[in-house]
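Heads up, one of the protein chains got dropped from this complex, but the rest are sitting where they should.
Here is subunit A:
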Amino acid sequence: MYDYTIIGAGIIGSLIARELSKYDLNVLVLEKENDVANVQTRANSAIVHSGHDPQYGTLKAKLSVLGNKLYDDLEKDLHISLLKTGAYVCAHDKDEEDILNDLYENAKLNKVNDMEFLNLSQAQLSEPNLSDDITKVLSLPTTKVCFPWEVAFFALENAINNGVELIRNSEIISIDHKNDIYILKDQNDQIYESKAIINAAGVYSDDIKDMIEDDAPFKITPRKGEYFVLDKSVRGFINHVLYPLPSKKGKGVLVTPQVHGNILLGPTSELVDDKGSISTSKTGLTYIKQHVTALAKNIPFELIIRSFAGVRATSTYKDFYIKESTSHKGFYHVAGIDSPGITAAPAIAKYLVDEIIKIKLPIKDSFTPTIAKKIVFNHLTKEEKIKKQKENPLYGRIICKCEHITEQEIIDAIHGPLGSDTIKGIKKRARAGSGICQGGYCESLIVKIIARETNKDLTQVDYDQKNTPILYKETKVSS
């Protein structure tokens, strides 16, 4: 019997798990995917917004401004990567300047700090590639960029260290509520019993809700966003997050520097019927190229190394829906978490636990808020590298040449607390294959390392999902 069961191990579920792990409780996290942070958390802009955009008075406004601050704590405790970029919101004419002024007033009400207006020449001093068509810029210095998968991984790892249990490949198909106990059944007919449930199922949160109650205070109306990734050799081309003016569809097509030096261009914003559709489209990709030039000139499109799409869990409720079910006590919905969801995530977790659930327990003595710093070998000093390589020679063999990822880092990713045995899983953890050749050289080496470390045949090493081996069959075998 669990005290709390969290459905969904994205960045929201993971941070809630960490928040609950402070207390003497039995906490379970169920994830339908074979990996943590595999859906909405995997594909987004990674921005920790300053909180300028959500309308004053909304939960989105409150939690994004708070969440932005809490990222500094996560950086200290979990050693997450955080890039303190600042942001420029760009207006192009008098009408847009008026909207920019309104945005400034809204941001002031939201208590966003240190904002200022710049004219084009002032802004171009720090961003020479800013488009010459821009007339006025709102500078938002508190804007940052994180690495969302890493935030989810590290938060959940910290939660697990503090006693939380994680089960992957568990998709909930039914929920019963009897005698104040929730009975969850997954697709493998596994049964889990829990006193309380937290629905952090992202784009599937309304499906989970529908399993327990009929009246529908929210419905997910998924929006797809497509992106381009520029190779990290673009580093320094733009150093701030660049926003056009927000519209009804969202924050528009942005230029966003990433923690590893890449730059994202996007997203588009299209309503979709299929929650699982993460396909890109010719129309979407063309749209990005056309619109992003309003923000920056000389964009090196030839450095595009990848395009991707993600689906965000926009809901009919128009704000984050973080409430206890009216009909089922102890069932909490954390739904409709679209932009600025990444930003608000740490604040959402606190808000849920402190203000909605209102846990009154003392923080347990054994709770440790920190995890050990992960080794990114390429970031070490010369002396640290030599020391590490003496302890473990596999830090000397470079597997991914583009990102300088060593064999030991790949082994660590396979066997780590939230280990993985898929090519995408290793890429998410160790960045092997994320560079300009996209695994063209290292993938075959990684397949062999995974097979060796997990005692599998090469044909059993999956690409991403279950039963997706990249090698179909061995050719020279006698049968």
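In the analysis below, a residue touches a chain if its C-beta (ideal position, glycine included) is under 8 Å from a C-beta of that chain, and two chains touch if they have at least 3 such contacts; residues count from 1.
Just so we're on the same page, contacts and distances are computed from a predicted model.
Q: Choose one: "Sarcosine oxidase subunit alpha", "ABC transporter permease", "Sodium:solute symporter" or "Protein-methionine-sulfoxide reductase catalytic subunit MsrP". The correct choice is the protein name in UniProt for the chain not shown.
A: Of the names offered in "Sarcosine oxidase subunit alpha", "ABC transporter permease", "Sodium:solute symporter" or "Protein-methionine-sulfoxide reductase catalytic subunit MsrP", the one UniProt assigns to the missing chain is "Sarcosine oxidase subunit alpha".
Q: Using the touch definition from the top, which of A:Leu25, A:Ile99 or A:Cys437 touches the missing chain?
A: A:Cys437
Q: Hey, which of A:Gly163, A:Pro246 or A:Gly396 is the one touching the hidden chain?
A: A:Gly396
Q: What is the set of subunit A residues that contact the non-displayed chain in the whole complex?
A: Given the touch definition above, subunit A has residues 228-229, 233, 276, 278-282, 284-285, 304-308, 382, 385-386, 389-390, 393-398, 401-402, 404, 406, 436-441, 443-444, 448, 458-459, 462-476 touching the missing chain.
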